[in-house]
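My structure is below; once you've seen it, I'll send some questions.
The complex appears here minus one protein chain, its other protein chains still in place.
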Amino acid sequence: MPINYYIFLSLALFCIGIVGVLTRRNAIIIFMCIELMLNAVNLLLVAFSKMHHNAALLAGDATTIAGTDGQLFVFFIMVVAAAEVSVGLAIIVMMYRNIHSVDVNFLNRLKH
Amino acid sequence: MGITQILFWFLSIVAIFSALMVISSKNPVHSVLWLILTFFSISGHYILLNAQFLAIVNIIVYAGAIMVLFLFVIMLMNLNKETEPQKHKWLRIAGAVAGGCLLLVLVAALKDTDIKHQQALVNTGGIGLIKNLGKELFTTYVVPFEISSILFLSAMVGAVVIGKKE
Partner (left out) sequence: MQNVLQIVYLIPLLPLIGFLINGLGRKHLSKSMISAVGCGSILISFALSIWVFLQVKGGNVHTAHYFDFISVGKLKIPFEFKIDQLSSLFLLIITGIGFLIHLYSTSYMKEEKSEHFGRYFSYLNLFIFSMLLLVMGGNFVVMFIGWEGVGLCSYLLIGFWFKKHEYNKAASKAFIMNRIGDLAFLIAIFWLIAKLSTVSFDEVFTAANIAKLSSLDITVITILLFVGATGKSAQIPLYTWLPDAMAGPTPVSALIHAATMVTAGIYMIARSNILYSLSVIHAMGGEQDIRNMGGLSKKLKITFITFLIGCIAIAGIPPFSGFFSKDAILLSAFIKNPVLYGVALFAALLTAFYMFRLLFITFSGKFRGTHDQEHHLHESPPAMTIPLIVLAILAIIGGFVGIPEVFMHGGDKLGEFLSPVITEQEHHVSHATEYMLMGLSTGLVIAMIIFAWFKFRNYQRSEATGFGKVLENKWYVDEIYDAAIVKPIKKAGTFFSQVFDNKVIDGMVNGVGRLMQYSSRQLRLVQSGQVGNYVLLMVISMVLIFVIQFFLRK
């Protein structure tokens, strides 16, 4: 597949995630949108890794493992995302416990 | 158009549609379900790219663990109603316009890149298989791997500390 397609697909998903972050007030939905953006990036990384692999094969190296690091990056991103989700959801739970809402508009203490 | 292309377009449309539904559904539980669908379609893309390991991990970690965690939290808070207060109308429009602008700008910027004629290898290629990735992960990337386990541990401790009632 042409790499352009993957680029535009990832961009679309990423921007949908951004729009979600911008338009919603529910902290959990915002968090989910962030996960969506991470996944868009992951998809693009895998696509690039296959692109590099393809380029290396075309160059004549039949036993190449070029592009492996791209997929390993995706793996690490998933690790970090999982850790992030656990901490983030804990924070949201605590926030709900304190103000009985997950509305980010109540989180304006930075102002004061 | 071969089966690969058809699959690609189908998965893309499903991913984008379900992503849009994630941000547009009023009920958070529906959002979670649409997001799981999105992750499944992305996993389908991974399979298409012959990255089976990542496809499985994506389903297990994201669609399985993470989204279930989300679902748990939502149900725990009893948020599965359409009670979410809406943002101001103009703010929502501004957000949508800003996101759209970003998409437009990035597409316009990237549509003429040098790599646009390159192909991503689909259906074949062994780098996405567990054999190759595991070898690389436990040789070249062994230190980051161990560090990530420490990160997990600390995240777990943090989550417990934060979530603990005082």
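Every chain is named by a letter (A and B) in the order it is written, and numbering of its residues begins at 1.
One rule holds for everything that comes next: contacts are C-beta pairs under 8 Å (C-beta built on N, C-alpha and C of every residue); 3 or more make two chains touch, one makes a residue touch a chain.
What you see is a predicted model; the values in this text were computed from it and never measured.
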{"item": "Candidates B:33, B:65 or B:102 - the one touching the absent chain", "value": "B:102"}
{"item": "Residue of A:18, A:78 or A:102 in touch with the missing chain, whole complex considered", "value": "A:18"}
{"item": "Candidate in contact with the missing chain, chosen from B:13, B:60 or B:91", "value": "B:91"}
{"item": "Contact footprint on subunit A, counting only the chain that is left out", "value": "18, 21-22, 25, 104-105, 107-112"}
{"item": "Where the unshown chain meets subunit B, residue by residue", "value": "87, 91, 94-95, 98-99, 101-102, 105-106, 108-109"}
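Here is the rule we use: only the chains that are shown with their structure count from here on.
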{"item": "Cα-centroid distance, subunit A relative to subunit B, in whole angstrom", "value": "6"}
{"item": "Subunit A to subunit B touching residues, read off their complex", "value": "1-9, 11-13, 15-26, 28-29, 31-33, 35-36, 39, 42-43, 46-51, 53-55, 57, 65-69, 71-72, 74-76, 78-87, 89-94, 96-97, 102-103, 105"}
{"item": "In the complex, subunit B residues that touch subunit A", "value": "4-5, 8, 12, 15-16, 19-20, 22-23, 28, 31-32, 35, 38-39, 42, 45-46, 49-51, 53-54, 57-58, 61-62, 65-66, 69-70, 73-74, 76-77, 79, 84-87, 91-92, 94-96, 98-100, 102-103, 106-107, 110-111, 113, 115-122, 125, 127-128, 132-133, 136-137, 141, 144, 148, 151-152, 154-156, 158-160, 162-163, 165"}
